[in-house]
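Dropping the structure in here first, questions after.
Heads up, one of the protein chains got dropped from this complex, but the rest are sitting where they should.
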Amino acid sequence: MDRDYSFQRIEKIQSKADSALNNNQGQYFWRRFAGNPRGVFGLSTVVLLIILAVFIPWFSQYSYDYQNLSITNQPPGQNNWFGTDSLGRDLFVRVWYGARISLFLAFSATGLCLVIGVVYGGISGFIGGWLDEVMMRFIEVLSSIPFLLYVVLLMVWMGSGLKAVFIALASVYWLTMARVVRGQVVLVKTEGYVQSAWTLGVGTKGILFRHIFPNIIGTIIVTSAIMIPEIVFAEAWLSFLGLGVSIPMASWGALASEGIEGFRNYPWQLFFPAFFISLTMLSFNFLGDGLREAMDPKFDQ
Amino acid sequence: MRIKRGVFLVLVVLSLMALAGCGVNESVSQIARYNVCTEPETLDSAKATGQPEGTILTNMYEGLVRYGEGNKIIPGIAKEWQISPDGLVYTFKLRESKWSNGDPLTAEDFVYSWRRVLNPDNAFDYAYQLYYIKGAEDYNSSSGKVEDVGIKALDPLTLQVELRAPAPQFLGLTAFMTMLPINPKMDQQNKDWPKKIEAQIVNGPFKPVSWEHNQKIELVRNDNYWDATKVKLDKLDIYLIDNIETGYNMYSSGQLDFQDEVPIQELPQLIASKQVKIFTDASTYFYRFNTTSRTLSDLRVRKALAMSINRQDIVDKVTQAGQIPAYSMVPFGLPDYNGQDFRQTAGNQLFQQDIQQAKVLIREAGYPEGKGLPKIRILVNTSSSQQKVAQAIQQMWKENLGVEADIDVQEWTVFNDSMENLDYDVCASGWAPDYLDPMTFIDLFITQGGNNLTGWSSKTYDDLVAKANSTGDQKIRMEAMHSAEAVLIQEMPVMPIYFYTNPGLIKDSLKGVIVPPFAIYADFKNAYIE
Partner (left out) sequence: MVRFIVHRSITIIIALWLIVTATFIIMHTIPGGPFSRDKRVPPAVLENLTAKYHLDDSYARQYFDYFSGLSRLDFGPSFRYDFSVKDIIVRAFPVSAQLGAVSVVLALILGLGGGIISAYSHNKWPDYLVTFISSLFLSVPSFILASLLIFIFAYKLMWLPPAMWGNWQQIIMPALALSALPAAYISRLARTSILEILQREYVLTARAKGLSRISIFFRHILKNSILSVVTYLGYLIASIFTGSFVVENIFAIPGLGRYFVTSILNRDYTLILGLTVFYAVFLMAMNLLVDIFYLIIDPRIRTIGKE
């Protein structure tokens, strides 16, 4: 890659980006996004899930914890659309209650990890040198301390509840994000065109936002997307250990774990929670792809 | 040449096998495959504390006595014994028997093994199971000498044990894993013997071949066992698979003959299709009340809570394994003095389910319809069946009494710690007997009892237990224990819920397995494949 070439490229990308900026950024972005069927599908499903999670438990005739021991393990039917669980509770309302917990945790914890991870990983990778070394060793230290041990400690200190789960999950999952971001930043900053931009005297801010950020946004979105189901199930595991929302309330992850116990005889107890976790995941992936393609001017058809 | 010789050998072996077959069905191989559902923590009988270890060891070793069909104590290595009239001196006459390496087994071997259990330097958990023996506790707490411990070999085949107080349960305890003999020569020559199963010299029905960790232990018939002619299995494979769903899958695909744990959600179907047998289990599931808490120190509240749950629904719909609703503490299966069952003598109705009465009691306590009563915290551990039972009880209290409760799930060890520090209101508990005598349940709740953990203390109760412990006269003992149990239920520091059962997946072709109601899961001495 010779210098002239890189120079050309930078000019070109800058002009493209500038034109995007000038062209009323928001409107432009939404137009591109709306033109992407997958992104639209992803966004509308996520919004729909949130709306349903908020409203269905309000209007349901059942409560999430009402047991009717005479109708345990009933298959889906007229009265119980998703069937009942092993204590005769209505799974439909439990799934939507679970959605509140799981969606809230998934989005909030992912969001927090995203911010911390991007800042930490960005600084580490971009500045490099000894600071990078120290910051990366620190990540390794944190990811080597046994998580379960730390969870028990938190449980003893804070008791159970969403706050403790949020702290436990957020304090672990940002590590993944920070690592990935740092790796990408290191890769991108050594690309010829970024090097050339330095030599051309483009400022730090410009390098970061014009060159590095657009090139790593894809990976960030992919990584956030995989964190959602991981967090949903980590929460289930934590509530099994007594850290999560207290029973009889149950998140999607807890419902799925409960469902797997009897899935041979009562497959619906696994199917419904698993289906909604997968649906959230899929829509978030589609949404992520759509966002990235709309944001990144390189993806002009 | 080599191949031909191989074929010849096979033929010889086959014909020998045909000649050797006798009594049992010759067309099927006599191999039983059993899942004990965990990797044993140790195979040193002195160090072991769990039922899985007990099960493996009892099939490899034999103590002075053994439990036979119907929980009868039958002679083991001791062919007969005498108990002195004051109940303090036990004299065991040993039969002539051999270790698996052919060495004779003597009374000295028992002396060596039991002293080893009590040696404070070895720090074995279950040393206290031998505290009945005179001088044992002193030696184990480093304040006495080993020579003063009341275990003596009068001659190579006579063992004399002196107790510090009468304890009729002692005889049965000699079948327990802690009191199994080990070979002194093996212990002295190879300190690593517990790690190397093939190095173990045993005296029981089966001898060890191999131990693949977290996979399986292979045992074969021990031809030097004194009763080897009764042992019909050639081989016993003990699987160490801890996931019971996995064990169930292996059972379904024909890789296992027996597993005594059944996935709870499969139970109704399997019971209906008669694939599961339900064995008795002399254990009780109960909730402890923290009698030092402000609200639960009121007996009326404790009684109201105990009377207002529907135990029949819990066993039918939640635990689903034919458990028996418990209205008393001591389970079925423990002997009374007249050869009857302790529970049957007194009946199981020391109190009743009575929601109307419970409502009256809670009103009298100052909480009409549960109003004004602070939320009760039910402490449970992470077992999913415990969590289910707690949720059912939570709703029953709410519906029947208007009492609100929260369920606090804690990781096992944290849970134990909270229970020990009385950091709970109501705490899910279970108790399995150490020996087949009601005392194992009754002495739990004495004031000084390390496992009381309710803060409850009753002079009357302590006196009754002391009375029972002071005599070898079974009639007096049992009557004192019946009275003690009545006091316990009257004061209600604990709320019995159900008596356990032990559902097991067992192939019809596997016969003769003894499944005792305590201490071990299964004894394969008389087992055979049909």
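Labels A and B are assigned to the chains in the order they are written; within every chain, residues are numbered from 1.
Operating definition for what follows: a residue touches a chain if its C-beta (ideal position, glycine included) is under 8 Å from a C-beta of that chain, and two chains touch if they have at least 3 such contacts.
Since this is a predicted model, take the numbers as computed values, not measurements.
Enquirer: Which of these, A:Met136, A:Val202 or A:Met249, touches the one chain of the complex that we don't see?
Expert: That would be A:Met136, which touches the missing chain.
Enquirer: Taking the entire complex into account, which one of B:Ser29, B:Thr292, B:Gln344 or B:Thr413 touches the absent chain?
Expert: Considering the complete complex, B:Thr413 is the one touching the chain left out.
Enquirer: Which of A:Val180, A:Ala197, A:Leu238 or A:Leu291 sits in contact with the chain that's absent?
Expert: That would be A:Val180, which touches the missing chain.
Enquirer: Name every residue on chain B in touch with the hidden partner chain.
Expert: 41-44, 47, 49, 120-125, 127-128, 131, 137, 140-142, 194-195, 212-215, 241-243, 245-246, 249-250, 252-253, 255, 411-414, 416-418, 420, 434, 450-451, 453
Enquirer: In the complete complex, which positions of chain A touch the hidden chain?
Expert: Touch set of chain A with respect to the missing chain: 1, 5, 8-9, 12, 38, 127-130, 132-134, 136-138, 140-141, 143-146, 148-150, 152-153, 156, 176, 179-180, 182-184, 186-187, 190, 192, 195, 215, 218-219, 221-222, 225-226, 228-230, 233, 256-257, 260, 263-264, 270, 274, 277-278, 280-282, 285-286, 289, 292, 298-299.
As a working rule, only the chains that are shown with their structure count from here on.
Enquirer: Take the average of all CA coordinates in chain A, do the same for chain B, and state the distance between these two points in whole angstrom.
Expert: One centre to the other, that is 48 Å.
Enquirer: Taking the touch rule as given, give the residues of chain A at its contact with chain B in the complex, in rising order.
Expert: It comes out as residues 65-67, 69-70, 72-73, 86-88, 152, 155-156, 160, 239-242, 246-248, 258, 261-262, 264-266.
Enquirer: What residues of chain B sit close enough to touch chain A in their complex?
Expert: That would be residues 245, 263-266, 269, 313, 317-318, 382, 384, 387-388, 390-392, 394-395, 406-411, 414 of chain B.
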